[in-house]
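What follows is a set of notes on a single structure, which appears directly below.
The complex is shown incomplete by one protein chain, all other protein chains being positioned as in the whole.
For chain A:
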């Protein structure tokens, strides 16, 4: 029952820390630092500036400033000489294209203004999805610091022609000498590029192609190959699943590219069909946070329990070991069997044997969810070949290395060895979009265009072909990788022509190229084998399990390496949007850290004290794996398995990055064998204190934890939501005239009339929200939200208009009930703490609620914030004088204050401080200046544009035509925006849904944002 839970945000809260309590009462965690100078009497008295001098300065500067202001600047307008037909200044063009950077693959739509891309949105027609990283990729295009601008040789500029000539001669020499050359690329999933590479290697038989993924899923691909004869990743049709059991597979994160859309499609309580999701894992992952049931086990136990599950299902007795969660595994086996072919098992353990067992379980279940036909091509890396390359290069066997968009010097476990081995290689060429340690180690650095400047094609899954088209003229003197290879193969065709003819012969089968280009994708029937299922090969699972058991040798701590939602494999580490993006689980930005369980933290002596300005500190830990030692800050993580620690890859990259982005610790050296699980790890406390930029305890909502409503699928189906005692969505009651009445029957304010015109509502389904944060970055891009940097985030001055609050909850009684039970305060918290070892997690996107009766509006002394009749709470920045009363009066803590000018300010050297980075700004939204309040506007620029479009065309606004940036970025459809006065809009029905509720409804703010009660399928089948 929702009301019986205690919700908490930080471990410290459970310790009854008075600091957290005080913080929860402050809107801004920090006071204006007047004491810094006013408190310092001595300096004040000895200062040579007298009060009169001070007034003189003030007077003079004011006069000078007003004089300077009188003369307006001369603004030049430069029109095109020849205007392109499809560009109208001020009108956005959208292009369908695809992203494939080696780790993130997506069918997307790109919004361009005056010929420059400013936003990336999912191509929903192509079933495309975007993550925070895909959304942020548009900013990486404008990374003038890191992008390669012109071809160079050993740091000296060289022309393309000279580079081609010299490399051509060198390649010929190596060919004649028969010395092997390796072309090292990431996964490209591009059929035309594969063909070009084939032609290149045919023309030069000494060249071999090696695919290298920094974060390896090679084991899954190898296992699939062993069983089905084809090297690819299996697909999962989670939308049809009844029971999903995942053994450490973060499939809402980066496992096989993510399956959040299909997952949420299979979890719609209103249809009565909701899959049950059980997660067995050691780190608290995004997937685990969303699970109906999360079972905590350290990595070795995850592996053994997977074998145990195999035994339980097949009744075989392959080699395994008992684990503490065996009883749970038995229950899981029952549930899986009950679900039969609608059940599926996944594992994220990057070990071929574990993957084989997982496939075998699915075979035993006869799972229809595992899709082997429409398999995925997005992780083709082959870790063994990469390691062989390193050893060959070391021994001087390799004559040349050509890399394309990979950074093995940074991301290989033995990156330093690789860099050393390069000294034995005569031809070293890096083709790359961005500068990196690897590019630096090569002789030739050849710039390639960003995907938004390129032509190309993609083949993510067997049935899904996509096209990549340029959305901007190349910013720098770049040449596409494919063009380069074509040239080196002696061909004179341009890649564009090649691509076109390749598609017409190999892909389109008579369909129109223009149409495919317009759509950005092309669906193709997946060729099925005769009986519809490929015949799996026979593999002795007993043997597989024996090897797996032998290799799983737990002793000491166990380390589970993972990728964070923000940075992934670290390719976009120089992207300030992603660095500032708070991790969905820990809410920390600008860092990676060692996640340690509460029990282990107590034992070793780690803690995360909260400072009185709301920031969190952490102790350092020395982590030793196979002799490699790193020192990382510690984050105590509820839900982390005891005996295990977690550490994110993708951080600690420094080469060429801006100073501000030199954050975190590089975990790749610990990534032995490309395996995300490392045993025999030593964790010791190291000296020093790390300062986190974590929004965990900032902006708490003053203990009003009834902001969340959660129920179970069973209750949802059987209990009346408004039932006075057991209702899971009962209205708030207040005392009026000494009587309990429904809160919405009384009101301080007069009701607005909202029947005429539009009335916007935003509905957020807490059941569908996975906390992925794509909306957070989309909001950044759409609304020119500034990046403030680590220091400012630390003191609670982040500018996110939209944040995703993460609440932990545990099944214990409330304070009142604890009192009734006679538990002392200490006992209650102890009970809580044990529960906290594996809490339930709930995500709640929180932005301005656009209250119809907004507390902020009544306190503004200058009427800078006011209410529109379309339901939007409007903020006139130019009217705001910065009293911050509004923020203090906001119960949702969603107002943000511009403490500084974040644009054109060297103190905030992010994208708004350079000419390239500013190209990403949305010209329809102003960049706010210092001293004004800002907040979510419900994308009024988008609603106004939609209205204007309808007016221009002389028609009504279409059903579901209104969108906000967050709602259009939302992959799972958790956010739905629209006009409630148009009864056909989806949101109109959602506003009346029995799950709909307003947060803190007893305050009678009457928000225009509606939340849908979270439903968990907690009932065991």
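In this section, contacts are C-beta pairs under 8 Å (C-beta built on N, C-alpha and C of every residue); 3 or more make two chains touch, one makes a residue touch a chain; residues count from 1.
To be clear about the criterion, contacts and distances are computed from a predicted model.
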item	value
Chain left out of the displayed complex - its UniProt protein name, from "Urea transport system permease protein", "C-type cytochrome", "Quinol oxidase subunit 1" or "protein-glutamate O-methyltransferase"	"C-type cytochrome"
Residue of A:553, A:718, A:735 or A:878 touching the missing chain in the full complex	A:878
Hidden partner chain, touching residue among A:841, A:886 or A:927	A:927
Hidden partner interface residues of chain A, rising order	66, 69-70, 72, 74-83, 88-91, 755-757, 864, 866, 868-870, 872, 874-879, 924-927, 937, 940-941, 944, 947-948, 950-952, 954-957
